[in-house]
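The complex is shown incomplete by one protein chain, all other protein chains being positioned as in the whole.
After this line comes chain A, so read on.
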C-alpha cells in the first residue's frame, strides 16, 4: 500500500515539531540559572558574590524589619526567602509598592560584613489582586460599629 504524500508530510512534520520543542525545552533548561533576574537570599548566603560585583537580590521584605535612619532617607530592612535572611540598606526614594511582607528586588553590592548595599530598589508584586474597599471593609465597618454603639 502506498503511503499518501500528505500522510508522510504529517508524520515528518510532527517528528520535526517534537524535536524542535525538545531542543527549545533543553535550551530553556540550560538557561535555568543564567536567565534568572535575581538571586534569592539563600543563594547569596550560600555563595556570597565578590564585594565589587553588582548583583540583584530578590525576596520578601521581612515583616517589622524596615527601619528609617535619623537622616530620613536611608532605610534598613531584611530580605528573606524562608531559608535565609540578608540585611539591606538603601538611600533614596522607594517605589510605592515597597511594603513589609511584599516582594522586592534590590540592585547593589554585597559588603564584606554581610550587609547588602542597594543603589536601586524595584518592587515586585505578587499574583494576588485584592480590592482596596474589601481590605478597608473590616476597619471601616469596625469604626462604623463603634460609632453606632456610642
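Assume contacts are C-beta pairs under 8 Å (C-beta built on N, C-alpha and C of every residue); 3 or more make two chains touch, one makes a residue touch a chain; residues count from 1.
Everything below uses one rule, namely that contacts and distances are computed from a predicted model.
With the options "ABC transporter permease", "Fe-S cluster assembly ATPase SufC [Lactobacillus sp.]", "Ion-translocating oxidoreductase complex subunit B" or "Heme exporter protein C" in hand, the undepicted chain maps to the protein name "Heme exporter protein C" (source: UniProt). The omitted chain makes contact with just one of the residues A:3, A:35, A:50 or A:112: A:35.
Contacts to the hidden chain, counted on chain A, fall at residues 6, 9-10, 13, 16-17, 20-21, 23-25, 28, 31-32, 35-40, 58, 94-99, 102-103, 105, 120-135.
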